[in-house]
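Note that one protein chain of the assembly has been removed; the remaining protein chains are unaltered in position.
Here is chain A:
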Amino acid sequence: MSHDKVLSMTEAIRRFVSDGMTVALEGFTHLIPYSAAHEIIRQQKRDLTLCRMTPDIISDQLIAAGCVSKLVASFFASGSAGSLYEIRRRVESLVPEALEVEEYSHYGMVSRYHAGASGMPFAPLRSYSGSDMPDLNPLLKVVDNPYGEGTVYVVPALNPDVTIIHAQRADRSGNTQMWGVLGAQQEAAYAATRTIVVVEEIVDGAVVRADPNRTIVPAHVVDAVVLSRRGAHPSYVQGGYDRDGEFYREWTAISHEPERLRQWLQDWVYDLKDSDDYAEKLGPEKWAALAVSDRPSGVVNYGSSR
């Protein structure tokens, strides 16, 4: 409980992310760990296997920066806004080189994390019967149903070397509280050998203990806590700041031109020290445009016998 796991982003990435590792960066439309990805780019990590259900712009950036040799994913667009042209170039025209892709459906990926988190070799699901997906990905296999007729498709456990997630808050020992869209972060954290939690706010342990049900990732599975205010931009933080839809739309044009994409990485990642620099460069007008209204939850009573 009292073990202090707070590290700088630079130190956390240096210590826990190495070339050749399998790295999961989860967060489904919400709480996407952009500032951590930017630090991975700055430290020029190489040959990573990147796991992310919806690759999103964050994957396009990591791939363009040369950090990723393989992508494990279940969707290849950035939400409702446009194309990820770096990924498309790699897959469609093999430029500048082919990107290895291992493809699942969403529940296939969730089930992989679930199996990994549960210490199981695989997980069964109802999907893939009659689909061409198993032809493309031989890891989608069937096993005999031991309790009845027929067969069941299974997906292999996914155990990342490190999972990185972004959250609203954590205490210094790593008890991480999140609200809003929760995606597969809990499963991905438990599945990993190491977990880095990037937060908008580091709070006192008493704040966590006032509302223990909101702890989605407990300290016992967290190795580093990194403070990075506004570090999920251009994605959003429920109750913190909104998604930057303008940037999501702009990315289609940025990623379409390899030179423009390199320049973007130079200006917004390599030339900056950290996410504070980045937030400052975005400027007060942008942050004012992304401000959200207050909509506090009700208060529940955790009272017990005295």
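One rule holds in what follows: a residue touches a chain if its C-beta (ideal position, glycine included) is under 8 Å from a C-beta of that chain, and two chains touch if they have at least 3 such contacts; residues count from 1.
What we mean here is this: contacts and distances are computed from a predicted model.
Novice: Name the absent chain as its UniProt record does, using one of the following: "3-hydroxyacyl-ACP dehydratase", "Glycine cleavage system H protein", "NADH-quinone oxidoreductase subunit M" or "3-oxoadipate--succinyl-CoA transferase subunit B".
Specialist: "3-oxoadipate--succinyl-CoA transferase subunit B"
Novice: With the full complex in mind, choose from A:Val6, A:Leu139 or A:Leu182 the residue touching the hidden chain.
Specialist: With A:Val6, A:Leu139 or A:Leu182 as choices, the missing chain is touched by A:Leu182.
Novice: Which residue, A:Gln43, A:Ser69 or A:Gln238, contacts the hidden chain when the whole complex is considered?
Specialist: A:Gln238
Novice: Out of A:Ile41, A:Ile58, A:Val72 or A:Val110, which touches the unshown chain?
Specialist: For the chain that is not drawn, the touching residue is A:Val110.
Novice: Name every residue on chain A in touch with the hidden partner chain.
Specialist: So the residues of chain A touching the unseen chain are 28-30, 53-54, 73-77, 79-81, 87-88, 91-92, 103-108, 110, 114, 125-133, 135-136, 142, 150-153, 179-184, 186-187, 236, 238, 242-243, 245, 292, 295.
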